[in-house]
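Here the complex is missing one protein chain, while the rest keep their positions.
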Amino acid sequence: MHPSSYTTVVYYEDTDAGGVVYHSKYLNFCERARSELFFAKGQTPMQEGYHFVVKELNARYFAPARLGDRLHVSSSLIERKKASLRMLQEIFCGERKLFGMELTLACLHSDKPARIPDFFDEVLGV
Amino acid sequence: MHPSSYTTVVYYEDTDAGGVVYHSKYLNFCERARSELFFAKGQTPMQEGYHFVVKELNARYFAPARLGDRLHVSSSLIERKKASLRMLQEIFCGERKLFGMELTLACLHSDKPARIPDFFDEVLGV
Amino acid sequence: MHPSSYTTVVYYEDTDAGGVVYHSKYLNFCERARSELFFAKGQTPMQEGYHFVVKELNARYFAPARLGDRLHVSSSLIERKKASLRMLQEIFCGERKLFGMELTLACLHSDKPARIPDFFDEVLGV
Partner (left out) sequence: MHPSSYTTVVYYEDTDAGGVVYHSKYLNFCERARSELFFAKGQTPMQEGYHFVVKELNARYFAPARLGDRLHVSSSLIERKKASLRMLQEIFCGERKLFGMELTLACLHSDKPARIPDFFDEVLGV
């Protein structure tokens, strides 16, 4: 998978009384970017009973985003295993990196761990 | 149904950069109060394929809530029809009314309009 | 103000266990559309101590949106008073209207009701 990019804007709902984006919202922005990988191919992230869930994530916060900021989410595949993926996702405002996260996603079928089906490979580009 | 009361607290996630609770969050607080009507009876709001959806709401904002405020949501039934309900929900901080909403809820079964089943009557107290 | 249009996509975070968009999220989508009126002019909705808050809203839900749906929010000004605005906002998926809302916004300065300043007129196009 080549790094893909998703763009979003910070709205009031993303901020909190501290004046900056609420810390868990960066995870939402990253999830939108992952879903867009599917939407961009005319697919959805839930297909034939298969979908991915987050098993582990390690995140670092470098600088805060504020109301009206235009953010870019970069996503790249680190490793594809039989039943899970490891990805790196980073969020930038202009050239400035605000957030970085490595995460492990497990493939489920009917809520049980499952091999990643072949039809997800087109989306993942592997 | 006698007016029932649900209590919640304003956390960071409920506020925005304006320093007060984000306007749509009051609807969330009211929805939690409706769900608690079911949870309090050991039931869930989705049963045997039946659940309620919001069809219409008229809301007024009187004063803002802030981080750490303890809020009370009062809920009362205005009218029970065969396939829908009308309710009044109000949110208070101490004696002060912050928010009021009248809403119409429609009963669905398998995503189609349906008569409210009898087993919901215990929850609704009618 | 000519009707303006804002486009968004339904992500996982917008949906709930009922399989459709959570009812208060439509208010978020409308708020994003209002903020974009400002962002599109290189401005922010909080300027020189002035901003708008929702005082009243009347909303109707016509049909649900689902994961991956591309939504269009149409916004138009109904009335501009000295210290408040009335707007109509509607959300469509393709040609289908899902949601409509009339709302009253009050202008505040330092958290007190205030006349809408002239520099907001360019944004509002009145």
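Points to keep in mind about this one:
Just so it is clear, A, B and C label the chains in written order, and each chain counts residues from 1 on its own.
Throughout what follows, a contact is a pair of C-beta atoms (placed from the backbone, for glycine too) under 8 Å apart; a residue touches a chain by one contact, two chains touch by 3 or more.
Bear in mind that the values here come from a model prediction, so they are computed numbers and not experimental data.
Taking the complete complex into account, B:Gly68 is the one of B:Pro3, B:Gly49 or B:Gly68 that touches the chain left out.
When the omitted chain is restored, the residue from C:Asp16, C:Glu79 or C:Asp111 that touches it is C:Asp16. Touching the omitted chain from subunit B are residues 9, 11-13, 28, 31-32, 35-36, 38-39, 44-46, 67-68. Residues of subunit C that touch the chain left out of view are 12-13, 15-20, 22, 24, 66-67. Touching the omitted chain from subunit A are residues 17-18, 23-25, 27-28, 31, 46, 51, 53-61, 64.
FYI, only the chains that are shown with their structure count from here on.
The innermost chain, defined by the distance from its C-alpha mean to the mean of all protein C-alpha atoms, is C. Averaged Cα coordinates give subunit A a centre that lies 32 Å from the centre of subunit B. Inter-chain spacing, taken between the CA centroids of subunit A and subunit C, is 27 Å. Once the centre of each chain is set as its mean CA position, subunit B and subunit C turn out to be 22 Å apart. Within subunit A, contacts with two or more other chains are made by residues 12-13, 67.
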